[in-house]
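One protein chain is absent from this view; the other protein chains keep their places.
Going in written order, the chains are labelled A, B, C, D and E, and every chain counts its residues from 1.
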Amino acid sequence: MLNKNTLTFLECDKDFADARTVLFGAPFDSTTSFRPGTRFGPHAVRSESFGLESYSPYLDSDLIDAAVLDTGDVDVSYGDTSATLDAIEERAEEILAAGKRPFLIGGEHLVTLGAVRAAVKHYPDLHIVHFDAHADLRDDYLGAKLSHACVIRRCHELVGDGRIFQFGIRSGDREEFRWGKDHVATRKFDFEGLAETLKALEGKPVYFTVDLDVMDPSVFPGTGTPEPGGVTFDEARRAATLVCQTANVVACDACELSPHYDSTGASTAAAGKLIREMLLALEV
Amino acid sequence: MLNKNTLTFLECDKDFADARTVLFGAPFDSTTSFRPGTRFGPHAVRSESFGLESYSPYLDSDLIDAAVLDTGDVDVSYGDTSATLDAIEERAEEILAAGKRPFLIGGEHLVTLGAVRAAVKHYPDLHIVHFDAHADLRDDYLGAKLSHACVIRRCHELVGDGRIFQFGIRSGDREEFRWGKDHVATRKFDFEGLAETLKALEGKPVYFTVDLDVMDPSVFPGTGTPEPGGVTFDEARRAATLVCQTANVVACDACELSPHYDSTGASTAAAGKLIREMLLALEV
Amino acid sequence: MLNKNTLTFLECDKDFADARTVLFGAPFDSTTSFRPGTRFGPHAVRSESFGLESYSPYLDSDLIDAAVLDTGDVDVSYGDTSATLDAIEERAEEILAAGKRPFLIGGEHLVTLGAVRAAVKHYPDLHIVHFDAHADLRDDYLGAKLSHACVIRRCHELVGDGRIFQFGIRSGDREEFRWGKDHVATRKFDFEGLAETLKALEGKPVYFTVDLDVMDPSVFPGTGTPEPGGVTFDEARRAATLVCQTANVVACDACELSPHYDSTGASTAAAGKLIREMLLALEV
Amino acid sequence: MLNKNTLTFLECDKDFADARTVLFGAPFDSTTSFRPGTRFGPHAVRSESFGLESYSPYLDSDLIDAAVLDTGDVDVSYGDTSATLDAIEERAEEILAAGKRPFLIGGEHLVTLGAVRAAVKHYPDLHIVHFDAHADLRDDYLGAKLSHACVIRRCHELVGDGRIFQFGIRSGDREEFRWGKDHVATRKFDFEGLAETLKALEGKPVYFTVDLDVMDPSVFPGTGTPEPGGVTFDEARRAATLVCQTANVVACDACELSPHYDSTGASTAAAGKLIREMLLALEV
Amino acid sequence: MLNKNTLTFLECDKDFADARTVLFGAPFDSTTSFRPGTRFGPHAVRSESFGLESYSPYLDSDLIDAAVLDTGDVDVSYGDTSATLDAIEERAEEILAAGKRPFLIGGEHLVTLGAVRAAVKHYPDLHIVHFDAHADLRDDYLGAKLSHACVIRRCHELVGDGRIFQFGIRSGDREEFRWGKDHVATRKFDFEGLAETLKALEGKPVYFTVDLDVMDPSVFPGTGTPEPGGVTFDEARRAATLVCQTANVVACDACELSPHYDSTGASTAAAGKLIREMLLALEV
Partner (left out) sequence: MLNKNTLTFLECDKDFADARTVLFGAPFDSTTSFRPGTRFGPHAVRSESFGLESYSPYLDSDLIDAAVLDTGDVDVSYGDTSATLDAIEERAEEILAAGKRPFLIGGEHLVTLGAVRAAVKHYPDLHIVHFDAHADLRDDYLGAKLSHACVIRRCHELVGDGRIFQFGIRSGDREEFRWGKDHVATRKFDFEGLAETLKALEGKPVYFTVDLDVMDPSVFPGTGTPEPGGVTFDEARRAATLVCQTANVVACDACELSPHYDSTGASTAAAGKLIREMLLALEV
C-alpha cells in the first residue's frame, strides 16, 4: 500500500517520542526591509539536503544516528505578524513541553522572537548567543516594532541586560551600536572571545540564534541583505559547533536564507551543511 | 552648478502645478501569499523606461507633450500594513485635492485599497473597472483581512454592490466565484463586454485598477503568481486604452510587477509600455 | 504529537484505498540528449503547486473533491536506465493491480516506457494518444535504444501499428517522419483531428502521454529542448481536457518539465495547472 | 591523426568552393543604446544549434543537403566602429566576389551596414526588405551617426528613396515615422502587404535584413530592447520563408540576438530555427 | 506640493555649494573586450545603496555627516568614445574648478582617462595609485587605442614615468608586464608595499583609481572579466581606506561593476560598501 509523499531534512525522520531535537520551519518574511524571499528558506533547505551527506567528516558522526525529527512548517499569515509569531511560539512550546529542543529554520530573523518567547517561559534564566552580520538592535524600523531589524532589541526586553552575546556584527546604524554598548555584549566582525563567553555561560540555558548572513556573501549571497566582509564557512562552522558542543543549548535557530537570490545553490548548501553540523554537535 | 540626480518614468517630469496626472509608487509586498518582490516594481518601471520611446505609434502621441509628473514612492512600512495603506491614501488625497488624477504604481495589489479610499471620498459614486487574473474577492486570506488576495472584497465594502466590473479573471477559489456572482460583475478569461460596460458607465467616476498579471505569463512572467492562460500584450493594451479613452477615469493604478522574477526584462518592458499607453490615452 | 513533514501536489492527499487516480514521479533524465534537468520536474510541480488554486474556473470543480493521492517518487538509478524503467513499471503495476489509474510525472519522456509496459500488460488492447513537439520515433539515438528520443518507437514495439496517435509534432529527423507514415498517425503542429480520433477510440483503453514541450517555449521554456512554434497553454489545456473527458484513459503522464531552465516559474506553473485540469477532467 | 576542434551552425560545413550561401558572424554591440550583449549572438547560435534538427518538417528539406558553409566571425574592434564595419564589408565582398550569397549573423543591427555596403557595390539596383520592431531611421543617436538606431537611415543613403520596405515596425520616435513617410515604405506591427511587395520586387536584387526583435518578447526576450506587441514565431517564420523563396535574395542577415538576457535558451532556439528555415528556403 | 523623484547614493544629497566631494557616473562600456554591462554600474550602486547603512562600524562615522553630493550621470555616446571621454572630462573639470573632489563611478575602466585628463590640468604633478586585476598597459587592443585594456597606458602618456603605482595586478599579456617594468611600479597580486608607496607620495596630488575587479570573483563576480585569485573584500577595504586617509586624493574613481552578471547582488553591495568606506575615509 502506497503512502503520501514525505519530505524531511536529511535523515531527520525519527518518531516524535524518540526525538530529542525537533526541527520546524517558519517561512515568513513580511517585515524584511530590503529584499524579501526568506520564506523559501525552510523548503529549500529540506529539498536541497538530498545533495548533502548525512555523515560529517568533521565530527565523524552521522545524522542517521541522531534523534531528530523534522515536523515541517508552522502556518504563517503574511498579513499578520503577531499571528505568525504566536504560531511559532505555540510550536516551540509544544516541543519544549515534551522535554525536547526546538530547532527553528527561518524565514527572516524576526521569527526568532516567537521561539525566544517560548524558551524564556521554560527557562526564565535564558541567555542568548547571537551570530549575525547585523546588530538587529533598532527600537523600531520605519515605525514598526516587530521588524527583523529589531528582533534582538525585542528579545532584550524579554531577557534583560547582560544576557545577550553577539558575534560577527558588521552592520547597523550609529544608534544601535551606542545602545548596544550599555545592554548587550557585541563582538564586531568575528568570533574572538567566543570560548570565554561560553565558559562564562556554563550551566546556563542558552538560546542560540544564527543569522546565516554572518557568513560572507562570497559563500552565502542568498540572503536579504548581503554584507561583504563576513566570516568564511569554516569559521562559522567551527564557532557554531563550539556553541553546540559546549553550551546548554535549550533551543536554537538558523535564519535568513533567501535561496532564490543565489541560483547556484551554494547558499542553500552552506545553510544545510551548517545545520547538519549543529544537529550533530547537539545530538551525537 | 550641479544638482541632485533625478529619476522619473519617461518624460513625466512636468511641474506639479501643470500636471494633470501624477504618478507615485507604493513599493509594498508584505501580504503577498506566494512569491514576494513587487516592492521592486515602481523602481524597475522608472529605471527601465530608458529602453522605451516616449512616442507611441499606436496612438501617434508623445509623453513629452503629456502633463504628467512622477513624484516617487510613498514611505512604506514592511511591518505595518495599515500604516502603509494610510501613506498611500494620503498621497492620493493630496493629488486629488489639487484637482489632479493619481496614477499609482504597485507593489502588490493591496495598495489599490489605499488609493480607492481616497478616491471614494472625493467621488462617492465611484465605480471600479478591474483587470486581473485573480478574483481577489476572498473575505480573508489565512486569517488576514488586509491581503492582496482580498483587495477587491475590501473595495466592495467601500463602493457596494453593482459598482465593480472585473475582466480577465482566471483564478480564484470556489467561494470567491460564488460570492462574486451576487455582488460584482465578473467576466472570466478575457475582455468580452468591455465596450458595453464602459458605455453603461458613461459619465460615472471610474477607478481603473490593472493587475498586470491579467497578461499571460508568456509576456508577463515577472509577477508573484504566474497564471497561464491570460491575454496577450496587445489585448491588454487595446482594452486598457479603451478604458482610458472612454471612461471618466479619476484615478488608476498598475500593480503586481515583480521584476526580479523575469531576468529578461520583458515583464518590466510590458508594464512600462502599458503604463505609457494608459498615460497617453488619458492625457493626450 | 507532531508528525513528519509531507508534501503532495495540491490536495492530492486522499487515502490509497479511496483514491482512483494515483500520482507518482520519476525524476530521471540520464538519456536526455540536449539539456538535462527534468529530474527536478516532479519535485518542482509539487512545491510550486502552493501557488495554484485547487479550484478550476474552466471546469467549475475542485481537487479537494477528487479521489487522488500523490505517492512521491520512485527510486531512480542515474547510472542504470533499465533498473529505472523497472522501478517505474513496478510502481505503475502496483497501482493498476489495485484497480486505480497511475498518473506519472516525469522526468524525461523515456519514463513513459516503464508505465506503458505496465499498462499494456493490464490492457493488451492499449492505444496511445501522444502530445509532443518531437516525434520520438528514432530507432536509436547515438547508439542508445533506451533514449528519450526513441520512446514512442519503443512503445510501438509493445502496441504495434495503428495504435499510436500523435499531435502537435513539429520536430524530428527526416527518417522519423518517413517511418512514422507507415506505423503511427501523426498530426503535425496542432490538434486538428483530435475529436475524430477520440471518437474512433471510444471504449478502447487509452494511455495518454503528454510531453509538455508540445506547448510553445513562450509559455513553457523550462524544458530540455525548446522548440519554437508550439501551441498555446489554452490550446494544450483544451485538447488535454478533451482527451481526459472523452477517452477511457487507463494511465497517463506529463513529462519533460525542466524547471531550472525557467527561473520565472511560469513553466512549472503551466505544468501544474495542466496536470490539475487533467486530474479534474479525469476524476470529477 | 587528430585535428583542431571545429564549430559550425548545424550542418553548414560544406567546402567553400561548393557553397552557395556562406555564413559569417559579426559579434559587435558597441553602439547598442540600451542593453549590450548581442556580441554573444553568433557564438550562441552555433553552440545551441546542437539542440535543433537539421531537417525541417515545415519545408520537408534538410540542411545536410544544403550548400552552406559557416566561416566563423570577422574580427571586430570594440573601440572602433568604422574598422568593424570595414571588416564586415570585406568579408561580405569576398563572398560576393566568389559568386556566393553572404548570410551575416549579428551582433547589433548596425552590422548590416557593412554587408549592405558590399552588396550595393555588386548590385547597384539593390532593394532592402527589413523586418524589425524598431524603425532604425534616426539621423543620429545621441550624436552618433553610426548607431544601431540609425542603421536603416544609413542604408537609405546608399540605396535612396523607394528602395526600402519595412515590416513589423512598432517603435521609434516621432521624427523617424515622419521622415520615413517620405522615403521608405513602412508597414507597422505586422507583415500585411508582404506578398504584394515581393511581387513588385520580382527580379530585383534584394538584401533581406531581419532584426529578430520583430518577434514578440514572449518568444524572443533575449535581445537588447524588448518591445512587447510583436509577431509570433510562426508569423515571422512564414514571412521570412516567403521572402527567401520568392525574392532574389543576394545577401541577408539576422541580428540582435542577445542570448544572455534569456537564460531559458528559447530566444537562441528561435533565432537558430529561423535561420535554418531561411537557409532551407534559400538553398533547397 | 509634490516634487520630481530623486535618487542618490546613500545620503549623498548635500548642496553643491557645501559639498567637498562630488559623485558622478559614467555609464559607458563600448570598448569592453569580453563581457559588456558596466554601463549599468552607476545606477545599480545608487539603487542598491538602500540596502546599506550610511554608518560604518569600521570607521565609526556616518555619510549623513559627510559633505558629498551625487550629481548623476554624464551623457555618454555609445557610438563615440571620444565624445564620451570629453563629457567625463568636462564634468570633472566643473567639479575641480569649484575646488571640490570629483568621485567618478564607472562604467568600464576607460572612463578614468576622462577624469585624469581633467585632474592633470589642475595638478600637473599628478600621481596615480591604481588597484586592479589587470595591468591595462596595452598600447592598443585589437587596433583601438581608446580601450579599457589600454587606459593606464594612456594615463601614462599624461603623467609620465614613475608616477603610476599599481597594486593587485594578476593578469595581462607578456608585453604589458615587460613594458611596465620600465615605466610604472607594479605590485602583483596584493597590496604589499602600499604603506611605503603612500609615504613616498606624501604631499603629492594623487588620483586614486579602483578597478573593483581587484577583488576576487568570489566576492565580486559582477564584472566584465572575472579573474580568480584576487584579494578579499576586507583586504580591498583596508587598502582603499589607507589610501583615502593617507594620500592627498584630489580625484578618484571606482569602476568595472557590471551588476547584471551577479544576480545575487553581492557584487553591487561590495562596490557600494567600498565606495561608502572611501567617501568616509576621504571626508570625515
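We take it that a contact is a pair of C-beta atoms (placed from the backbone, for glycine too) under 8 Å apart; a residue touches a chain by one contact, two chains touch by 3 or more.
Note that this is a predicted model, so its numbers are computed, not measured.
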{"item": "Shown chains that the omitted chain touches within the full complex", "value": "A, C, D, E"}
{"item": "Hidden-chain contact residue, picked from the options D:Asp29, D:Glu53 or D:Asp70", "value": "D:Asp70"}
{"item": "Among A:Gly51, A:Gly143, A:Gly162 or A:Gly193, residue touching the chain not depicted", "value": "A:Gly51"}
{"item": "Option touching the unshown chain, where A:Ala98, A:Leu242 or A:Ala266 are the choices", "value": "A:Ala266"}
{"item": "Subunit E residues that touch the omitted chain in the full complex", "value": "34-35, 169-174, 177, 188, 216-219, 221-222, 225-229, 261-263"}
{"item": "Chain not shown, touching residues in subunit D", "value": "1-8, 13, 16-17, 22, 24, 43, 46-47, 69-73, 91, 94-95, 263"}
{"item": "Those residues of subunit A which, in the complete complex, touch the missing chain", "value": "50-55, 57, 62, 216, 218-219, 232-234, 237, 263-266, 269-270, 273-274"}
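Everything below uses one rule, namely that only the chains that are shown with their structure count from here on.
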{"item": "Fitting subunit B to subunit D on CA atoms, where both chains share a sequence, rotation angle to nearest 5 degrees", "value": "120"}
{"item": "Chain separated most widely from subunit C, comparing mean CA positions", "value": "E"}
{"item": "Mean-CA-position distance for subunit C and subunit A (Å)", "value": "41"}
{"item": "Where subunit D touches two or more other chains, by residue", "value": "216, 218-219, 263"}
{"item": "Chain pairs that touch, as defined at the top of this document", "value": "A-B, A-C, A-E, B-C, B-D, B-E, C-D, D-E"}
